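Not every chain of the complex is shown here; the ones you see sit where they belong.
By written order: A, B and C. Residues from 1 in each chain.
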Amino acid sequence: TFLHEVVLSMASHFALSGLETQGWRAPMDCLRASEVCNQNSQCSSRFRIMRQCLVGRDRTTMLGNRECQAALEVLQDSPLYDCRCKRGMKRELQCLQSYWSIHMGEELYETSPYEPMHLSDEFRLASIISGKPCNPCLDAAKACNLNDTCKKQRTALMATCSSATPIQQVHEPCNRKRCHRGLRQFFDRVQTEFSYPLLFCSCRDKACAERRRQTIMPACSYEEKTKPNCLELRRTCRSDPLCRSRLADFHMNCQTTPHSITSCPNDNYHGCLVSYVGLIGSDVTPNYVDASHTNITISPWCGCRGSGNHEAECEAFLRDFRENTCLRNAIQAFGYGTDAGLVPITESQSAVPSVQTNLQPAIITKHVINS
Amino acid sequence: AKKRAKPCSLREVEVTVSQLGLGYVSDETIVFHYCSGKCTTSRKNYDLTLAFMKRSRLLTKYEKDKARHSPCCRPTAYEEDISFLDNFNKYHTIQEFSAKAC
Amino acid sequence: GLYFPQRVYTESIYVGQLQGSQVLQVHSMRENPTERPYFTLCSHRDTYASWFHMDEATGVLSMNKTLEWSDFSSIRSSLVRPVKDLNLKVGVSSVPMQKALCPFLPTVEVKFMFINDTAPSCGQVELKTLCFPDKVSNPHITENRMPGALRQLRRFTHMNICPNYTISYAVEAVSPAPFAVDGSTSELVVTAPVDREESEVYHLDLVCMIRTEEKLEKFFSSLHVNIYDEDDNPPYMNGTDTEDIKIEFNRSEGTVYGTLFVYDRDTTPVYPTDLIQNKLVGTLTTNDSWIRNTTTIEHKFREEKAIFGNVRGTVHEYKLKLSQNLSVTEQRSFQLDYLVNDTTFPGPEGTVLLHFNVTILPVPIHFSNITYFFTVSLKATTYSQIGSVCVDNCLKFKGIDVTYQLEIADRNISADAQSCYWAVGLAQKPNEKTGVLYVNDTEVLRRPQCQELQYVVIAEEQQNKFQAMTQLVVIFEGEADLMRLDEQRVLPCAEKRQRGECEASRGLGAPTGRCQWRQGRDKGISKKYSTCSPDLGTCPDAYCDAIESKNISICPQDCSSQPIIGGYERDLYGIKAGHGTCYCFSGKCFCEKDELEVFPICDDVCK
């Protein structure tokens, strides 16, 4: 964590000194940034040292080492420092690996490697549902069935996530890893115009809400016999660059933000939904926990039993999903259409602590004694 | 005048899965493609010969009934399987149920 | 050693914060009386770090300079916002040290929200903001530790907004709690060591009193102090420390027997995995190599609250587990002792000893002195199931592999007589426990001398090749079917789609010679679909048994693996549920509503 701070703070220092003018600092994708760095002898040698610094067993001692810190100082100045990655870009995974090779501090909440998202019309379009259908989720299924790509991908997903075929003999419920890959493939290949309504349709009854819950085929992709500890799940996720990036992206774009109308960063619902969908098919796949149509509760499949002294941190991680005002507003806005007159619950109204650093609103009551 | 029969071609109709009559109960709507129309234009010498031989009793009564002397309007290829969620929240897949070409 | 009672400190600061003014106080808890914290600001690399001064002894952060408007715009931030975050890192050590040691110290994050505005004037400010920040993070202290200050309740950055007001604090709690407020410093202090096993969290009410010129206003804010655990409780047993185990028929590797519970009032974290706090380590105290090679102890633990007075504790479960298959001849009794040691518990009583009294009984492979008698109708067709054979207790066997064979009882009979014995066969699926007898050839049954057959059944246990034998008599009775020869062709029952057709035909595997019709009642896709079967007792039963798997035509409803046409559900094989009537042609099955039979397949259109 120390190094991460150093990295952040160094940036501001160099920024001040006007290095941007050298043209290195325009934000580029991390693949390009690594190439640029490798073409510069000073940068590439430091980058190699940096990698060795990270590989060392006891990272903290290694990072205390003079040479590592010197390598870091040079890298602050390279385009690597500010680089970002685009969702769905070519060689996205390598880009993310480059990013994490220089941002390796383990924070409660990490900075997302993805480029910030702008409010897109696509969101408004997809979310405005013509007329007031009685079961929007059923209509979403219809729209998917009538679209060739969506229909094909949905059938492929169903085949991947259903129980073992006779060839596998053993009657294991399903191959969870393969199902996760299938889910990522589904959301990568199907236009959001068809995939998002399946996930975020608004429901007025239990059947519709259960259909919505079934979209990611939870029997295979979500539920498991035992619930792992959430911090253990987060650790597993952070050991995989893709999962780590998607989790950081979710935390950043769905972070309940006080003093905003929507409770979302930059009031950007779309950014939150995109980063939520980015998590589907990862180790931290989230889903609706029940078929309640009145009160949406979303959670990864994990619990806080066995957290020991980290229980507060574990519960904070769970709250980022289960009591996330921004995420809930974003889903409802999508489902009911942004002009549905639904006033989003703002952060202060909800007795829910902010996402950052497991803070909770100071519940202050007043009592006056006239002296 | 009698309506001239359209040539054999692909038609479609939007139905719910329940309306397919396969026993699944699901309100999901899907498109069912099927082949309909006449095939006279694609007859061969075989058809002419068989029609003649059936008329001239060169085939046994029994054989005659079961031999077709004109091409049928049938699918030559089927669409990929389709999956849906039924009303009991179970996923199913149906193979070879909708025509792709006739 | 020293530890921080919270992970993050947050506070807002304004343009105009005066040089020398205090902005925030960091605290560190001590573990022993001699310890003394030395604080240091670790973020020396940040430009804005130099704006702050850290008092090494008190942990108070104050301003090295007055904050200007230009300072705000100098802070780089990707988002254009009226508030910018200044992230600092504070380290603590029990000895004075320089910044270079920061990477090796426990550190805490200090986040200032630098507001692009001056502090509100006394008239504008909401009084409660003088008392408490918007966000309150819950502190934590470790049990059994020294008393000490854990938080500064004053808001340094807001204290001087109304210089004429006096602000003081107090703390209240519903139930007695060892917390107080230091009147002079306004620090929240824990006054005595706490015991987590008594209470994991203290719910405090902080009271802030503001005396203005005219009145005294009180503001309340709730604060939860979490108590961190340490391994200060030994494991203990509740009731018996001995478990008697009898191993007889279930002798397969991986089987677990018996359970002994060990309790521990401390928590056992599953995360982070490398942390070994409160992990119980067990060792077999015996050095008998057989016992060590054959058995092991399976240990699982889970967190429980209710049984520990609503405070999290750990319940450990210990079971005896076979690490290899046991031979049927194995017979021994022994006591297995297992020492469980709480490696991180400092005291001497950190261990408990578990006792497993194990008795392993041999398993005789023998038929109790019976002769199997089976009567079969002469009408029975090929593959009809006659019955099953099995040594004593065979259905309870696990890890014991017994195969069965059929042999002619009297070897000296004529070749012609011997040919009769083709009539009956015996089949057994891998890891199936019984042998199944079936009609193998119906032709020989036409000869009178073949209608009573004397066999010997031989059961052989595969590991030790033990054998057991018994007599088996199969009597064919009744009359054969008087159908004409061409009609005697035996067809798969499953092809029939109606009751009449079904019950009139001789089907493969039909003990009565006739197929049996099952009429379904349900509307949609149902497990009770209508179908024609050789023997409703074994088909369909969702299991492709030893005989059915010999020929797909016997019971495709259980054995087919091809896609089924029409509405259906399937587990691994066959038709678990079907729509209307299910019928099959050599493994290819259809399930459709029976009205279709009424509907002429080939109407005028198809001519």
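Just so we're on the same page, a contact is a pair of C-beta atoms (placed from the backbone, for glycine too) under 8 Å apart; a residue touches a chain by one contact, two chains touch by 3 or more.
This one's a predicted model, so the numbers in the text were calculated from it and none came from an experiment.
Trainee: Which formula, in the displayed labels, states the number of copies of each chain in the whole complex?
Mentor: Stoichiometry for the full complex in this file: A x1, B x2, C x1.
Going forward, only the chains that are shown with their structure count from here on.
Trainee: Just say which it is for the chain contacts: an open line, a closed ring, a star, complete, or other.
Mentor: complete
Trainee: In terms of C-beta pairs in contact, which of B-C and A-B ranks higher?
Mentor: So, comparing the two chain pairs, more contacts are at A-B.
Trainee: Name the most central chain, where centre means the mean of Cα atoms.
Mentor: Closest to the centre of all protein C-alpha atoms: chain C.
Trainee: Suppose each chain is reduced to the average of its Cα coordinates; what separation in Å results between subunit A and subunit C?
Mentor: 25
Trainee: So, what's the distance in Å between the C-alpha centres of subunit B and subunit A?
Mentor: 48
Trainee: Of all residues in subunit B, which are in touch with two or more distinct other chains?
Mentor: Residues of subunit B never touch two or more of the other chains.
Trainee: Quick check on subunit A: which residues sit in contact with 2+ other chains?
Mentor: In subunit A, no residue touches at least two other chains, as defined above.
Trainee: Could you list, by residue number, the parts of subunit B that touch subunit A in their complex?
Mentor: Its residues touching subunit A are 14, 27-31, 80-85, 87, 89, 91, 93.
Trainee: Quick one: which bits of subunit A touch subunit B in the complex? Just the residue numbers, please.
Mentor: 135, 138, 141-142, 145-146, 151-152, 154-155, 157-159, 162, 207, 210-211, 214, 217
Trainee: For subunit C, which residues are in contact with subunit B within the complex?
Mentor: Per the stated touch rule, the residues are 524-525, 563, 566-569, 578-580, 591-593, 606-607.
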